[in-house]
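Removed: one protein chain of the complex. Kept in place: all other protein chains.
So, chain A:
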Amino acid sequence: MSGEHTSAPVAARVRRLEERLIEAGVVGEEQLDAALAAMLKGASPVNGARIVARAWVDEGFRARLLDDANAALPEVGLSMAGGIQEQRLKVVENTETAHHVIVCTLCSCYPIGLLGPSPSWYKSEAYRSRVVREPRAVLAEFGLELPADTAVTVWDSSAESRYLVLPRRPDGTAGMSEPELAALVTREGLIGTAAV
């Protein structure tokens, strides 16, 4: 994760700002280091994958997750309170006839506390502008071609509401354990730009 040459001036700007804020007592150096470490530790979609795997194997959990995700997450040791402020989470379930995909057209709202920082394309003007106008074309750019009779729903996140896609369990996975199932789930699957 080394800085690129072209980002050297901005890296120096960040360093100088941190130093001035530490000198002024606005933030603590240890506080910054701890926040950075905690954030990098959680910077992965494994938590989202765990939620999906549990929902695939536990019908009761699946129903509770779809009904009230914030209330169901503690069952897998997670919560939406891990970020800066707690937001409502709605889990939307893909079926044979319905596909869901999430976006934040205004900025980059995303379940960071569960999935880590979002990928660059999620924050790009191209994705934010286009997925609400031509979702099938956007999904095709990810290699996801949906049948014409599959209904596509696009969920626009906001400051207070976040979304997570519950992908369909792939065929041929009946014998798999929960950890094995979790390993099948990708970040794109949780956003809805991949099938799983």
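FYI, a contact is a pair of C-beta atoms (placed from the backbone, for glycine too) under 8 Å apart; a residue touches a chain by one contact, two chains touch by 3 or more; residues count from 1.
The criterion applied here is as follows: contacts and distances are computed from a predicted model.
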| item | value |
| --- | --- |
| Chain not present in the shown complex, as UniProt names it (candidates "Nitrile hydratase subunit beta", "Branched-chain amino acid transport system permease protein", "Spermidine/putrescine import ATP-binding protein PotA" or "Spore germination protein") | "Nitrile hydratase subunit beta" |
| Candidates A:V46, A:L66 or A:V132 - the one touching the absent chain | A:V132 |
| Among A:A71, A:C107 or A:A151, residue touching the chain not depicted | A:C107 |
| Touch residues of chain A, complete complex, unshown partner | 1-4, 7, 10-11, 13-15, 17-18, 20-21, 24, 26-27, 31-32, 35-36, 39-40, 43-44, 84-85, 103, 105-108, 116-117, 119-121, 123-130, 132-133, 138, 141-142, 156, 159 |
